[in-house]
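Here the complex is missing a single protein chain, while all its other protein chains stay put.
Coming up: chain A.
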Amino acid sequence: MMHEQTGPATHAVVVNEAEQYSVWPAGRRPPAGWRQVGAPGTREHCLGVISRSWTDMRPLSLREGRGDVASAGTGTGTEQAVRVEQGSAA
């Protein structure tokens, strides 16, 4: 679906290393840890782009299974940590 883009390009789509998306004023350098993706557009346009491309809202580390599972046994040292499973919420 194409989004009608009308009005001035005021915002840009930005993404951080965790692949979390957001918008940022066009023409302003995104804060550290964020980079702009695609061309600036209206706020609605940018949010529309994000709605279509940000399909898994978990941070990248969790998606890639790098999320550290808490070692519950820090006190006792008897329990084992395991990797996070993928997509179990479906």
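Quick notes on this structure:
Methods note: contacts are C-beta pairs under 8 Å (C-beta built on N, C-alpha and C of every residue); 3 or more make two chains touch, one makes a residue touch a chain; residues count from 1.
Assume contacts and distances are computed from a predicted model.
Not every chain of the complex appears here, and the one that does not is recorded in UniProt as "Non-ribosomal peptide synthetase", selected from "ABC transporter permease", "Non-ribosomal peptide synthetase", "Tungstate transport system substrate-binding protein" or "Hydrogenase formation protein HypD". Touching residues on chain A toward the chain that is not drawn are 13-14, 16-18, 20-25, 27-28, 30-34, 43, 46-48, 50-51, 54-55, 57-59, 61-62, 67-72, 74-76, 79-82, 84-85, 88-90.
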